[in-house]
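Take this structure, written in structure tokens, and hold onto it; I'll ask about it next.
Here the complex is missing one protein chain, while the rest keep their positions.
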Amino acid sequence: MAFFLEALLGGLMAGMLYALVALGFVLIFKASGVFNFAQGAMVLFAALAMARFSEWVPGWLGIEDKFLGNVIAFALSAVVMFALAWLIERLVLRHLVNQEGVTLLMATLGITYFLDGLGQTIFGSDIYKIDVGMPKDPVFLLDSVFPGGVLVNLEDVYAACIAALLVVVLSLFFQKTSTGRALRAVADDHQAAQSIGIPLNRIWVIVWFVAGITALVAGIIWGSKMGVQFSLTTVALRALPVIILGGLTSVPGAIIGGLIIGVGEKLSEVYLGPYVGGGIEIWFAYVLALVFLLFRPQGLFGEKIIDRV
Amino acid sequence: MTKKIGDVILDVKNISLRFGGVKALTDISFNVREHEVRAIIGPNGAGKSSMLNCINGVYQPQEGSITFRGQKFDHMNSRQVAEMGIARTFQNLALFKGMSVIDNIMTGRNLRIKSNLFMQALRIGPAQREEEEHREFVEHIIDFLEIQAFRKTPVGQLPYGLQKRVDLGRALAMEPQVLLLDEPMAGMNMEEKQDMCRFILDVNDEFGSTIVLIEHDMGVVMDISDRVVVLDYGKKIGDGTPEEVRNNEEVISAYLGTSH
Amino acid sequence: MSEKNIVLNVNGIEVIYNHVILVLKGVSLQVPEQGIVALLGGNGAGKTTTLRAISNLLKGERGEVTKGSIELRGERIENLSPADLVNRGVVQVMEGRHCFAHLTIEENLMTGSYTRTDKGEIAANLEKVYNYFPRLKTRRTSQAAYTSGGEQQMCAIGRALMTNPSVVLLDEPSMGLAPQIVEEVFNIVKDLNEKEKVTFLIAEQNTNMALKYADYGYIMESGRIVMDGAAEDLRTNEDVKEFYLGMGGGERKSFKDVKSYKRRKRWLA
Amino acid sequence: QTKEQFFPVLVYRTGAYAPNGVPFANGYVDYLKLVNARGGINGVKVSFEECETGYATDRGVECYERLKGKNGGATVFQPLSTGITFALTEKAPGDKIPLITAGYGRSESADGGVFKWNFPLAGTYWVAGDVIVQDIAKKLGGADKLKGKHIALVYHDSPFGKEAIPILQERAAMHGFKLSLLPVTHPGVEQKSTWLQIRQSRPDYVVNWGWGVMNSTLLKEAQATGYPREKIYGVWWAGAEPDVKDVGMGAKGYNAITMQHGTEKGSAIVKEVLAKLHAKNQGTGPKDEVGEVLYMRGLFSAMFAVEGVRQAQEKYGKGKVMTGEQARWGYENLNLTQPKLDALGFKGVLRPVSTSCADHMGANWARIHTWNGSKWEFSSDWYQADEQIIKPMVKAAADKYAAEKKITRRTPADCQS
Partner (left out) sequence: MFYRENGQFKTSYRADQQIFAIAQDRWAILALIAFAFVGVPFLVDEYMFRAILIPFLILSLAALGVNILVGYCGQISLGSGAFMAVGAYMAYNTYIRIEGMPLIIALLAGGFFATLVGVFFGIPSLRVKGLYLAVATLAAQFFCDWAFLRIGWFTNNNASGSVSVSNLNVLGWSIDTPLQKYLFCLAFLVVFGLLAKNLVRSAIGREWMAIRDMDVAAAVIGIRPVYAKLTAFAVSSFIVGVAGALWGFVHLGSWEPAAFSIDRSFQLLFMVIIGGMGSIMGSFFGAAFIVILPIFLNQFLPAVGDMVGVSISTATVSHTEFMIFGALIVWFLIVEPHGLAKLWSVAKQKLRLWPFPH
């Protein structure tokens, strides 16, 4: 029982972390109709920036205080992400107004390669450390009920809380502001949005910046857990089943999807894995998402796919 | 003008269609006779397109039945409908945008293609011959619709009016017994409308197809249709010859207005 | 028409799509302040392209203006963004509706007020649009994709009105609308024109309607303006009567009796 | 005309495994530079060229094709990836180019009778697995104490990771301990459920057969699960600085096997590199990484490559450039005795290596080092892998390969050539 609880909790926490990455995808897709393949690369890029700035800043400014150093590094990284968003709009998206989804998807792929190269050139390709003071050692709950207690990682709990907070803020942004509405309009039809005076340029900079910040937060949390190195890009692959399960266009979907996938894959690996040789969690996540899709082709919370003649 | 209007070929009975709370169609019944031109009119959102979609099997009505040549269906299956010889054009152009004009129209012949995948891959004798025969038929349609110059243009690049013609061509390629036309003349000017009317009447005469037509241009409807159904808010409010409909009080107030 | 101020001056523009397809071959036209100008012509004549060129929506279609100039109240506007134009009061209602499929009707309308900041003004505009199109009010919470063709057309026009425009480029407003509604739409155009001093440039196939409400008309054929004149003059022109109004030889001919569909227009011969 | 001995260098300085690939490549290249600084191989200068594989097999194959004919022909390839090794094992005989896979590659290729062109010098994964079990047994106080114990193998789910399984299974059967297999998918950042399982079954020891980011992730997960790091053993690709650096104190107590060499920063060879290269700004990579684990591994891998050529020159003519085929003979007849190694500057770093036609491995000694929170320290003496166990396994696997490929074992006559 205690073990089941642990597995369940582990799954939920992992799910929140996936959700954090998934959010970045959802944001850009929802707001501009682009499936942003570069999200993984952005997470890495942002994390690299954060890791390196927090290393460099004390040297540059002579700041001793770790907290202050981290805050400044965060601010600098945010500036970098803004510059990135602005450049992407200027150099790429602006020239691809009104093109089909695949074309844009492909463009984000180009951006991925570019960022992978650029990030490693500027920031190096070693393993770096982000230390924002997350606790690393486990705590044990319910010692009295179960022998050995239930193991919980405070780090995961913090991460989950941050993810939840981010989701709430973003949901409000989309639902309540006129920019949020404009973002959704752009996703549906670039040209029509343009025709009624929605400035695509500004919208895109906003969207990519917000996605950049999400990537930064995801990068910090993942980076502080795993160290910052190239493999951080692969977390994007873990987030994909989450977004299709939750629905490509739904912010809360990313969370719920994340939780379901997180729990599903952990439980499957722990309870089914041993019988078939293990290593099943990644395909299990995808198959789980696929099975859901058969019942709801637009994912749990996605907008209904519209077919009309 | 002696046109032999035959027996009832398509009989729609008590069709009701709802989308969530929206009642698109309520208890609609009407019939279509062989060789006639049957118009459906009504204000926007009345449910005209939805009616065609029910016949085509795109929508499945909650209630009612459709009888085609004596065979009764609770709801239709798109493939069967096509095999029975009911073809259709679309209000919001549903052409295959990436394909050329010829290929678009050729898809209308697909039901008649017999050769299998392997024969097609190898293009051996029969497959090749078949392809040529159908191509010849399609060329007739292209001549008929006067779109020779655009044969190989991707339809996405054609202006709206020509796309409408290609849409019609694709339906004609099926050699349909019943042809359902959803606002074939929207977005055309007078001259083009006249051409389109001519096409429709010729199809009706020469191919002997029965025509069901949705149209907002009263001039056209009054001139070329044999009988007219009027829908309003999903309900049928009139049915009869153009004259009868034109003088129906309810129809005047709901749709025609006083200016006609 | 020189007595009135020219708002929109299109000067000999050429448009090429995809670097190879030359569509407009030197089109010039003028729209006076507070005028209603109709742009007529057959399918593929280039009406839509002309409007896109003015509102700068060509880029998304991979088209570009290669020659000529476009001026709005004396200011060159070829290099402005569509959003800049909306800020200057020029808005286009696109052909084929283009509603935002996943947004509800009301949200669609509200997107039109993106450039407006005054809450009161937005609310008033919305009310105004609902007044003009009551049908929209009843469908306000449906997703646009699930409304009928006509409802979408109304939504598209209403959305444009939400920007509080001074110049509206209307592309085929009557397409797919029931005759009553067409009449209504044109009445609304007239209303806006008279009461709110909005200028209109309307591309239309429904020549009859267009010439009834417009002051001035241009006729396009394959990328060129072939004829222009005051609306009354055009209405009485023989060719226009025969080809655009279907009244060759005076009386309206029944569609049933139009025999041959292989005629050529005199000005093309 | 001065011809040079050409050494192609397959590296991966980018991608997921770059943190480990870079120091190795730096060491490798530095040694080749050093050889020239020392005056070449009996006067023959060496030349080299890097090619980036990104640890991907197809790019590795492309690099091989590109470099094999360059600059007068490649002397030897060191694929530096098990996947590339497998692919090149098929190609090298046709091109007559030897492959050195020092400390990795296919374990059965130690059998020179079948694998004429492969040289897993100084040890294979089976040696590593064997020595790890020996150390565990010793810690427990004897091999008989292994009975009933539970060892979990957490491995990189690839041919590399799987190489360990046969030897551990063999040992498990022999001593009666339980072995559970826990694969981790490439690149290895997802181990949460693996560690849930470890927490559930609480094995006595965990053997980590990881590479790249998988190692640091594993240690972090161990920390997060509270599994004692002292009970974790890593393979020698899981026991270098990049694997533990960013875990820091969290990895304290973690053991890894180190084959042959140590991280002797004070060794003669390190001093020589610093003096002859880095002091003149000709060094590769950061100075303070010279002497670290992977750097040293690159260094002596290059040394093997060079010494094989020197050996070949004994037979085919001193001061001449050797072909791949001639170099192969050199690798097959290596005799690096301790005095020779000491003279090369490897005193305290390497033990003797001598190969023969039957034995392409040349040595099977290893020891354990442990991370103390800031550096690696030796924590055991030298172990020798158990020939009795490994020899038959190698022979069986090699025979199977030979049967599949329709290769006949080399005759003693062939061995002479």
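For reference, chains read A, B, C and D in written order, and residue numbers begin at 1 within each chain.
Quick note on the criterion: a contact is a pair of C-beta atoms (placed from the backbone, for glycine too) under 8 Å apart; a residue touches a chain by one contact, two chains touch by 3 or more.
As the structure is a prediction and not an experimental result, all values here were calculated from the model.
Asker: Counting contacts across the entire complex, name the shown chains the missing chain touches.
Answerer: Hidden chain contacts in the full assembly come out as A, B, C, D.
Asker: Out of D:K3, D:R38 or D:R66, which is the one that touches the chain we can't see?
Answerer: Missing-chain contact among the listed residues: D:R66.
Asker: In the complete assembly, which of B:A127, B:L158 or B:A254 touches the absent chain?
Answerer: Checking each option in B:A127, B:L158 or B:A254, the one touching the absent chain turns out to be B:A127.
Asker: Check the options A:T112, A:S250 or A:S268 and report the residue that touches the missing chain.
Answerer: A:T112
Asker: Decide which residue listed in B:S78, B:Q148 or B:T241 touches the omitted chain of the complex.
Answerer: B:S78
Asker: One chain isn't shown here. Among B:G6, B:G98 or B:G125, which residue touches it?
Answerer: B:G98
Asker: Contact with the hidden chain only, please: which chain B residues?
Answerer: With respect to the unshown chain, the touching residues of chain B are 56-58, 78-79, 81-83, 87-88, 90, 94-99, 103, 106-111, 113, 115, 117, 120-123, 127-128, 131-132, 135-136, 139, 170-171, 174.
Asker: Contact with the hidden chain only, please: which chain D residues?
Answerer: Looking at chain D, the ones touching the missing chain are residues 11, 13-14, 18, 22, 25, 50-52, 54, 56-58, 61-62, 65-66, 69, 82-83, 86-87, 89-91, 94, 106, 157-159, 162-163, 165-166, 183, 186, 397, 404-406.
Asker: Residue-wise, where is chain A in contact with the chain that is not depicted?
Answerer: Answer for chain A: residues 35, 91-92, 95-96, 99-103, 105-107, 109-118, 120-121, 125, 237, 240-241, 243-244, 248, 276-280, 282-283, 286-287, 289-290, 293-294, 297-299, 305, 307-309 touch the chain left out.
Quick note on the criterion: only the chains that are shown with their structure count from here on.
Asker: So, comparing each chain's Cα centre against the centre of all protein Cα atoms, which one is closest?
Answerer: A
Asker: Express in whole angstrom the distance between the two chain centres, defined as the mean CA positions of chain C and chain D.
Answerer: 74
Asker: Just curious, how far off is chain B from chain A if you go by their C-alpha centres, in Å?
Answerer: Result: the chain centres lie 48 Å from each other.
Asker: What's the distance between the Cα centroids of chain B and chain C, rounded to whole Å?
Answerer: 29
Asker: What are the residues of chain C that contact at least two other chains?
Answerer: 146
Asker: Could you tell me which residues belong to chain A and also touch two or more other chains?
Answerer: 308
Asker: Applying the document's contact rule, which stretches of chain A touch chain C when the two form their complex?
Answerer: 97-99, 178, 181-182, 184-185, 187-201, 249, 303-304, 306, 308
Asker: Could you pull out which chain B residues touch chain C in their complex?
Answerer: Per the stated touch rule, the residues are 19, 22, 42-46, 49, 91-92, 146, 157-162, 183, 186-195, 197-199, 201, 216-220, 223-224, 255-257, 259-260.
Asker: Looking at the complex, which residues from chain D come into contact with chain A?
Answerer: Counting only chain D, the residues touching chain A are 13-16, 18-19, 22, 157, 181-185, 187-190, 192-194, 196-197, 199-200, 212-213, 216-217, 220, 223-226, 242, 245-247, 250.
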